[in-house]
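Have a look at the structure below before the remarks.
Every protein chain of the complex appears in place save one, which is left out.
The block that comes next holds chain A.
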Amino acid sequence: MARMDLISFKGLRLDGRRANELRQIRCKMGVFSQPDGSAYLEQGNTKVLAAVYGPHEIRGSRSKALHDKALVNCQYSMATFSTGERKRRPRGDRKSQEMSMHLRQAFQAAIRVEVYPRSQIDIFVEVLQADGGNYCACVNAATLALVDAGIPMTEYVVACTASLANGDVPLVDVSNLEENSGGPNLTVAALPLSGQVALMEMSQRFHLDHLPKVVECALQGCRDIHQILDQAVRRHTEMSGSALGWGNRAQVDL
């Protein structure tokens, strides 16, 4: 497989970014009316929708109810038109099941599940366009949706990918092309303010000595994304709160 230079000698990547630049993130909260919380997030060309239902009574088998915690249920699904070739199975194949599991692991660590014993929180994520960093975009969108639903969390859960170019330059937020050209790919889902890691995932191979700087690069990416998401949440709260008059005033200023 032809190995393209992931970073040119001038320091530019294939899409014109620098090594430590994230892709452009655009997001919107409260896009649906039915779910308790929803969000739409674009990270570069990757577009993801997230919906959160809950907390509600456990559906299905009552035996799964945990007496002191809420059950977190995640489903990861890719639309059939999301990838270059039409996807035959949007959900239920191994990779999707694995992603669902990883989502659940990441959020179980951050959601304050002790507040809702014997209940269930559902997180549904749909990938509309997959261009690398699918899992990260899903985690970020799901965080926004959870905030929109008002479910208490210890912190924002933010995910970011990082890779290594030319053997020693760490790149942040890899796109599909960079992923497939064979470089190693590290995905980190972390709580950025406390620096705790909820999930870490790596594929391909690279030398152990490079691991610290790639991890650090991914964590820095998480912190940057956290700022962006935080601003988005505040903006949304301002807009929706002011439209309802903040619950204080009797009349709304139009």
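Criterion: contacts are C-beta pairs under 8 Å (C-beta built on N, C-alpha and C of every residue); 3 or more make two chains touch, one makes a residue touch a chain; residues count from 1.
Everything below uses one rule, namely that contacts and distances are computed from a predicted model.
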Not-shown chain resolves in UniProt (candidates "Transcription initiation factor TFIID subunit 5", "3-methyl-2-oxobutanoate dehydrogenase (2-methylpropanoyl-transferring)", "Origin recognition complex subunit 4" or "Exosome complex component RRP45") to "Exosome complex component RRP45"
From A:E57, A:E98 or A:E238, the answer for touching the chain not displayed is A:E98
Residue list for chain A contacting the dropped chain reads 94-95, 97-98, 101-102, 105-106, 108-110, 184, 186, 190-191, 194-209, 211-212, 215-216, 219
